[in-house]
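See structure below.
Complex shown without one protein chain; remaining protein chains in place.
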Amino acid sequence: MWHEDERNPNVTTASNNSDSLVSLRNVHFSIASRRIIDGMDIEIPRGGVTTIMGPSGTGKTTLLRLIGRQWVPDSGQVIVDGVDINRIGRDELYALRKRMGMMFQTGALFTHMSVFDNVAFPLREHTHLPERLIRHQVLMKLQAVGLRGARDLMPSELSGGMARRVALARAIALDPMMVMYDEPFTGQDPITVGVIMQLIRMLNDSLGLTSIIVSHDVAEVSAISDKLYLVAGGKVIDAGTPAHMQHSDSEWVQQFMNARPDGPVPFHYPARDYAEDLLEVAT
Amino acid sequence: MIADRLQALGSLVIDSLRRFGQATLFLMRALGGFTDMLRKPHLLVDQLYSVGVLSLAIILMSGLSVGMVLGLQMYNTLVDFGTEDSLGPAVALSLVRELGPVLTALLFAGRAGSALTAEIGLMKATEQLAVLEMMAVDPLRRVIAPRLLAGILSMPLLAAMFSAIAILGSYLVAVQMLGVDEGAFWSQMQAKVDLYEDVYNGIIKSVVFGIVVTWIAVFEGYDATPTTEGVSRATTRTVVYSAFAVLLLDFMLTALMFGD
Partner (left out) sequence: MASRRSIEIGVGIFVVLGLAALFMLAMRVSNLSSVGGGGGYELTARFKDIGGLKVRSPVRMGGVLIGRVKRIAYDSRRYEAVVTLTIEDRYRNIPRDSHANINTSGLLGEQYLGIVPGKSRDYLKPGERILRTRSAVVLEQMLGKLLRLEGSVPAAEGYELVARFDNIGSLANGAPVKMGGVRIGQVTAIEYDRERFEAIVRMRIDKRYNNIPVDTSAKIFSANLLGNQYISLEPGGDEKVLKPGDRIRLTQSALVLEVLIGQMLLNKTQEGAGGKK
């Protein structure tokens, strides 16, 4: 076993009798008195691939931050593996986070380290593996995202898509119990999108992971997802299997699933009347 | 009107106190990370490089020129009284007690402090700190602590180098160029400069400056608004606050140490 400090026994015992790995219960969250999340209930089933879809700016990234307790909700509970993540101490939180991988939307690679060192970083921080084994692990993860040949490049030499793939490799370096992918397909070419989708599904099944994907690429994602959530306006619009969602009679779901520009989901950030705005005379 | 002003003043005071409180908690948590450096010395070595080694050139160059100017100016003053033999102690005392620690701290704030703030601020803006958090690596221990320790260790070394090379510079000017007696230069210096009273207190000063300047630099970076302007403002604040803090502390420390 690689982890330096082992799972907290309280955490594990509480967990195994629930089939949700992550539950959000009536979560409210606002930034600077602006409601971002307005009472959400989300259940992420253990061992599955769950996708959270929604228009950009609705708080999908915020949701992931709440699950990792980078941010703390105003009210409601975030339960991860049986514990209320906002009621545990720092040590327990860190023990839990070692088992959570997260791929950030921007990649957020360490700019002063090479690709190899970025992926090796969590291994070097949290394990006592000899360098030979670390190298083995890192090359394996890089091979999976197709960037084994780029291991000596610095992050500044990567394209946005490549950086996100390196971040993916880094997120799974510790073989965690769950991985959160924030927009993994954005900026990738169609071939890579396919490869990453397969990779996510394969990792999920072969390692027994739980995967949470945040995305707006509806078509691709529904193919590999076990469960879909559609969020908008700080609320869950609908949830269910891909088949259920395709045939949902909700206007919202239909608009989003079929990428229609018009519908209940507003394209515009809330604003006053356009004509009024244009006609306004500067005072 | 007056109530508004008072309220503005009150909120300023409360804000400053809150920030100071945050900065203190931040410092405490970072200090907790000092023990990690025993297990991972390379973290410290890397930071000693970027904080200390990269500041070396500016410190040595400034020290040399300050020393040469001091030698020349003091010579011009002292020679009128026929007391140019006390140039050595005059230069050495002003350097060891005041100019060495203070100028080094100001240069350090400009060179290393601003770089630290910008680096940490950008790490925050590019979510590198958040990534560390999510990897269960405490950024305060992993990122802040080594930089803080490197700053605290580098400052006295840099200040000592500044004073030493400045004294050599004044020696060059006074003894080699202006003809002050070499024996008098060194022996008067030795007679007047006390290891405990002067050198030791000067080092204590620079350790205090090291703590304060580096603390300001890393806190401003960590606390920066994660945007381009946010980081640029934080960098400016580091230099300005450091300069104020150094000058104020220098006055207080001088009064404590040498005032009797």
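For this structure, a couple of remarks:
Chains: A and B, in written order; residue numbering restarts at 1 for each.
Basically, contacts are C-beta pairs under 8 Å (C-beta built on N, C-alpha and C of every residue); 3 or more make two chains touch, one makes a residue touch a chain.
Everything numeric in this text was worked out from a predicted model, so none of it was measured.
The chain not shown here is in contact, across the full complex, with B. Within the whole complex, the absent chain has one touching residue among B:M68, B:A115, B:I167 or B:A234, and that is B:I167. Screening B:S16, B:T83, B:Q176 or B:T236 against the full complex identifies B:T83 as the residue touching the chain left out.
Check B:L158, B:V213, B:V231 or B:V246 against the missing chain and you find that the one touching it is B:L158. Among B:M177, B:L195, B:V240 or B:A255, only B:L195 touches the chain left out of the display. Touch with the chain omitted from the figure is made, among B:L25, B:V45 or B:A255, by B:V45. Against the chain not shown here, subunit B presents residues 45-46, 48-49, 52-53, 56, 81, 83, 86, 92, 96, 154, 156-158, 160-161, 163-165, 167, 186, 189-191, 193-199, 202-203, 260.
Note that only the chains that are shown with their structure count from here on.
Separating the CA-averaged centres of subunit A and subunit B is a span of 43 Å. By the touch criterion given at the top, residues 68, 70, 93-98, 100, 102, 104, 106, 108-111, 121-122, 125-126 of subunit A touch subunit B in their complex. Those residues of subunit B lying in contact with subunit A across their complex are 126-128, 130-131, 133-138, 142.
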